[in-house]
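First the structure, in the form of structure tokens, and then the observations on it.
Excluded from the complex is one protein chain; the other protein chains are retained at their positions.
Entry: subunit A
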Amino acid sequence: MLDADFFRRWMAVTAASVDREAERLTALDSPIGDADHGSNLQRGFKAVVAALEKDAPATPGAVLTLAGRQLISTVGGASGPLYGTLLRGTGKALGDAAEVSEAQFAEALRAGVDKVMALGGAAPGDKTMIDALVPAVDALGDGFGAARTAAEQGAEATIPLQARKGRASYLGERSIGHQDPGATSSALLVAGLAEAAGE
């Protein structure tokens, strides 16, 4: 079973990995975006960790809802409302249970990913965070490690794709050959699950 502590750890290890990888995320965002993905997410997850320390929400759902709220208000780029909606949507689907099973979490994360697709209008294959998140959710039944591998493979698989959403889509064919920054940070988020679980 996964409790509020697990989800706090998830947010903390994700904040740390975003911190470590910020330069790489921004570098990926330079040729096809506006070169702010790493610094935006760094600011957002720093605010998430600070808010979780201050408010200490008691349930998994409350942890993710608060984290999502922070991302919406602090990131300043499109990744804020997108990741914010992902975590809030997942948190709301978890309800107010004190502990949730991995299967319940997988179902809630799928609901969160559906909300992201509804908000941004992206589908698999559009070269976005969805290309890492959907394979991760599909693999979650086989454990967090399998989800991490699926997300990393999904992010790498965005390299040959042509962007169809967001600023990168204006580049048309010139977006081909670059790994999508949002799919890359989504893989970090999913890897954080495995790390928080000690896998």
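Odds and ends about this structure:
Throughout what follows, a residue touches a chain if its C-beta (ideal position, glycine included) is under 8 Å from a C-beta of that chain, and two chains touch if they have at least 3 such contacts; residues count from 1.
Just so we're on the same page, contacts and distances are computed from a predicted model.
One chain of this complex is left out of the view, and of "Acetolactate synthase", "PTS-dependent dihydroxyacetone kinase phosphotransferase subunit DhaM", "Glutathione ABC transporter permease" or "Succinate dehydrogenase cytochrome b subunit", the protein name its UniProt record gives is "PTS-dependent dihydroxyacetone kinase phosphotransferase subunit DhaM". Checked against the full complex, the candidates A:Gly38, A:Gly77 or A:Gly154 give a single residue touching the omitted chain, namely A:Gly77. When you scan A:Ala27, A:Val49, A:Ala97 or A:Leu119 for touch with the missing chain, the hit is A:Leu119.
Within the entire complex, the positions of subunit A that touch the omitted partner chain are 34, 36, 40, 69, 72-74, 76-82, 84-85, 88, 119-120, 166-167.
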